[in-house]
Structures are given as C-alpha cells and as structure tokens.
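This is the structure I want to talk about, given as structure tokens.
One protein chain is absent from this view; the other protein chains keep their places.
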Amino acid sequence: MSALLIDDISVEFGRFRAIDRLSLAIDYGEIRGVIGPNGAGKTTVLDVVSGITRPKAGRVVLDGGLEITRASETLIARSGVRRKFQKPSVFDALTAAENVAVGVEGRLRRTAPAAEVRRRALDLLDAVGLADEADRQAGEFSHGQKQWLEIAMVLGGDPKVLLLDEPVAGLSDEETEKTAALVRSLKRPDRAIVVVEHDMGFVETIADRVTVLHEGRTLFEGSMAGARADARVIEVYLGR
Amino acid sequence: MIRSLLGSSGGTGFSLTLAALAVTAALLVATLAGVGPSGFLVNIIGQLAAFALLALALDLIWGYLGILSLGHGLFFAIGGYVMAMHLLMHSFETTGTVPDFMQFMGWKEFPAYWAGLGVFPYALAVALVLAGVVALVTGWVSFRSRVGGVYFAIITQALVYAAMLLMFRNDTGFGGNNGMTGFSVIFGLRMGTETASAVLALASVVVLALGLVATRALVSGRLGRLMLATRDDEVRLRSLGYDTIVLKTGVWVVSALLAAIAGMLYVPQVGIVNPRILSPELSLEIAVWVAIGGRGHLVGAVIGAVLVNALKFWLSFAAPDVWPFILSALIVLVVLVFPNGLLDLSRGFGALKARMRREGVASLDPRRAGP
Partner (left out) sequence: MLRIAAVLIGLIFATAAGAAPLERDPTLRGLCGNAAASGEAADRLLSATPTLSPDDLAFADAAIGGLLSKKLVCPAAPTDPVALKADTGAVDLATGAPLAALPKGKAPVVSLKNRAKFERLAAALALLAAPNAAARAAALEVLAKSAADVPADLFAAAAGREPDPALAARISSVADLASLYGTDIDKRVAAVARLAEGENRRVLTEIEALRADPAYASEPAFAAAVDAAAAKVSGAIAIGNAAATLYNGLSFASILFMASIGLAIIFGLMGVINLAQGEFIMIGAYVTYVVQEGLRALLPGLLDWYLVIAIPFAFLVTALIGIALEASLIRHLYRRPLMSLLATWAVSLFLINLVRVGFGTQNLQMETPFYITGGIAIVGDFIMTWNRLFAIGFAALTLAGTWFLIRRSGIGLDIRAVTQNRDMAGCIGIPTRRVDMLAFGFGSGLAGLAGLALSPIYNVNPQMGTNFIIDSFMVVVLGGVGSIAGTVIAALGIGQINVLIEPIWGAVAAKVIVLALIIAFLQWRPEGFFTVAGRRK
C-alpha cells in the first residue's frame, strides 16, 4: 500500500505537455529523491499532488484509497500532505514562532489552547535550529533560515506525506549538510518524504530511492548508484 | 505626536485615539447641554466619524488581507439607502405629512416592501442582512475563483458603477437621480435641530470607537495573524490546511457590515442620499484615505479619513477648484514617498532618506508596502 500514488497523470500548459503520463508510487517510511534537468516537470508533479495544478488526465491517491486529484489545496493539506515550496514561503509579517504556530494549528477554528500550540511551535523551531530566533519577524530572516522555518512550519501539521521542493537551493555547503541531517531525522515509518532537488550529492545522502524525470516522463527509478550508472541518465545530464 | 498616535504594536496610538474620541464625545454631550460646539461643527464631526468608520472597514480587508476594494461605496450606499427609507417612513408615521419623495415617485402609499422600515431595529437588521448577503455572494464567488489583486479591485469598482447606473434610473424605485431627501424626524427628534445633530454626531463617534475596539480585537488576535498570513502568501496558507476562502469571505462580510453602518450614520447627517454615493470616485477616495493614513493600521485609517476629509471640507469652502489638484498631489506623494502613509512621516525623514538611498524608492518597506 503506497502512501502516495501518482497514477498516469498528464499536465498541459497550453500546447506544452509538462507531464506526460507519469506514474510514481511512494511508500511509507521512504525518502524518495526526484531529480532531473530543468523543465523535467519536478515542481509540476508537486503542484499536482498539492492541488495547485489540475492534471489533464490521471489521478493522485493517498494512503491506498483517498483520491485527491481534484481536491482543493486545503483539503489535500487536511488529508496529511504538506509541502515546502521551492521559493521559501514564510509569512514575513509574523514572528518565527507565529509562523510555526500557523503550521501547527492548520485550521481557522482554534483546535488547541494557545500555550500548547506555542510550546509545540518552539519544539519544532528547536528541531530546525531556530529556537533562539523564535520571536524575530520572519521577514528579517536569511534565505537559509527561511528554508528551515518553512520546514518547521510544514512539520507542524505532522504530515503523512511530506513534499520538499529544493530544500537546499541557495544554501552554503555547511547549511546543506545541516539540512541533510534534518531531512534524515524526519524519516518515520508512518511518513513518506519526497525531495525534489538539483543537487545530486544531497539527494544521494538522504534518499532511499531516486526517480529521474526527463521531459515529463520517468527516465529511471532505483538507487542513486544505479542512476549514476544509467546510460540514459548520463546522456540527459551530461549529453546536452 | 503622530508617531505616538500611530505607534504600532505598543497600543499608545490606539489609546490616544480612543481618548481623542472620548473627548469629542464629551464635547458633543456638552452641546446637548447647550454649552458645546455649534451645530455646523457638530455636523462636520459626525460626518468625519462616519467616514472614519468607512475607512476602518476598508483597512480591515486591504491593510490586513491585502484585498483592495474599489467598490466599498456599494455597502456604504446600502446602509445609506435603507436608513433613508427608514427616515422617510418614520417621518411619515410620526408627522403624517406625505414626503415629497412619494409625490415625485407618483406613489399613493409606500410599496409593500417598505413595511416596517419605520421601526429602527428592523431597518438596521435589513441594512445589515442586505449588505451581508451582497458581500457574502460577491466575496464567495470572487474568492472561490481566486479573483484577487487588481482584478478584484476593478471588478468591485464595476459593481459599484453598475449599481450607480441602476439607481440613477427612476423605475428602480429609490428616487432615481434625485434620491431620497426631506427627512423630518429621527428617533422622534426634529431633524436639523442642534439636539438631533449632536445626537447623530455622538452616535457616530461612539460607534466609531466601538468599531475601532472591535476591529482591533479582531486583528490583534489569532485571526489577525491568519489575515496577515493570507496577505503575505495565500497559497502557502492553503497548503497548510487553512480554508482561506472562508477567512477572506468572512472578513469581507464584516468589512461590508461596518461600511453599511457607516452609511446609516452618514445619510441622516447630510440629509440626502442619491446615486452619487455609488460613484466610483467616492470608493476610490476611501482607498486614498486609508493609503494616506497608513494601510494595516486601524488608527491610521481613522486619522487618514479625518485629515483628508477635514481638508476637503475646508477647501470646498475656501477654494473648491483646487481640491482635486491637492488630492491628486497627496496621492502621488503617498504612493511615491510615503508608501505607508503617515506612518512613514512618524518615523522621521532621516530614516526615510537613508532607506531611499539604500533600497530605492520602490521598495521602501517591503514588509508593509506589500501588494
């Protein structure tokens, strides 16, 4: 039973086919790396899963039964999917703790006492290494801090499916390493993690399996070592 | 002075504004006792308070949700027209004289749907329900289909424009071009007397104070944070499980209700309502008051509305032809030099110049200058 099943989806932007009959199955307890050159459709896949883009055909199924293909972002999020966007998306006008609290609550209606929410938010900030910055405004954060803050925010929802879109883009080597450790620590038997990245080295450190996308289709699926050895993958990455 | 008035999170500005409103209210009470300001000034105070409430309504959605409405005159007019109907009916019921309006419309008696409007609580309920329903439908339909930003602004302007055209027609049934006027009695008081003016102005100031307290409670709490989050990045918030459509529609309705109440306070003080209340220019001006006062600051919206309109009242007597030029100059000044309105002024010119050198004029303060 897959945590996340992407079944034969196609996405078109005008006449451009961004995703072409793509299928992917990701299991609980797995960290899946999705790599591919620019324009391969990596971010678009995440857009489909999180409900931002509607596919022309195909379906997305959660947890072996719940179909979310045409559901709203809100509904998809409430079924346990969380996504960190490529461009760090935090709420600049709120403090770090408030940002994470927004992630923890996840509903307009108050679900837990404010003190409890804040305690949980501080725990998460601690986990991503931002405990000291809890009451600073997010707008003042550096790029890296925003990346981690957003990860803390999405973790607040305790996701079953976690989608990370380029979590180390624009980070220094040191920050990348720190992020890799963080992502590895998020692995749980009841959670599937999808990481979209350019950085092959980063993916190799964290991913159990990788999927290589090219022009909206799956080019390769298997271990990172396998991908590195695959002739077609080499051609796509190096041959152009 | 301005700095402390607007002082953001500390709340001193808020307290000072409330204190100012309390002093004004006290003066109006003095008028009732026969020792306060004169009738004309009282009337101006009352109108300014109604405009300030209207600005508050717009700031709630523009400053905190990032949704600019260029059609808030619609809700203002709903309140105004219902209030006018109430006043006509009430005047008719108390004095028995047939208002000119009915003769003008060629009516022998009030149509059936006017029944009961002479009773104020019912009229209030009608205005609120009407404004609420219109807001609910327009908001839900727009936000559901992700209409926002410039699109929403212009569509709301088109709405208010269409409503104006509709009300200009005589057969729409609300007085057409002439509108409704000739109100003689309000709450059993003769209109135009010092007492009636003072009561109306007092009511406006008190309602404004209540509105300020209520909206502040709303924006400084949890929902306020979610509103700011929606303004900063709505997709992010939706992908965390929040139904932002409900949030936006809800705040939109609250804002519409405030605007309708402002309209109900405004119309008896000017003694007339006609389709010009629905002109796109008025709705745009509301946004200008808020921009000048400082978006995202409730107190700023109030001060902006009061200052701009006080200036307008004064110039309308002193130099009526100059006013449009002053207004456009004010707008350009606010847009180019003080993107956060009086708030920037309160921060002092030194800091401003340093910022301009550092970041260029366009992004004076990315956090607040937002959309």
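In this document, chain identifiers A and B correspond to the written order of the chains, with residue numbering beginning at 1 in each.
Assume a residue touches a chain if its C-beta (ideal position, glycine included) is under 8 Å from a C-beta of that chain, and two chains touch if they have at least 3 such contacts.
Bear in mind the structure is a predicted one, so any value in this text is a computation, not a measurement.
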Check the options B:153, B:260, B:277 or B:343 and report the residue that touches the missing chain. B:153
Spell out, residue by residue, where the missing chain touches subunit B. 62, 66, 68, 70, 141-142, 144-147, 149-151, 153-155, 157-159, 161-162, 165-166, 168-169, 235, 280, 284, 287-288, 291, 321, 324-325, 327-332, 334-336, 339, 361-363, 369-371
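The definition used in the following text is that only the chains that are shown with their structure count from here on.
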Within the complex, which stretch of subunit A touches subunit B? 50-52, 72-74, 76-78, 82-83, 85, 89-94, 98, 101-103, 106-108, 110, 114, 137, 139, 153-154, 156-157
Could you list, by residue number, the parts of subunit B that touch subunit A in their complex? 222-223, 225-226, 228-229, 231-233, 235-244, 246-247, 366-367
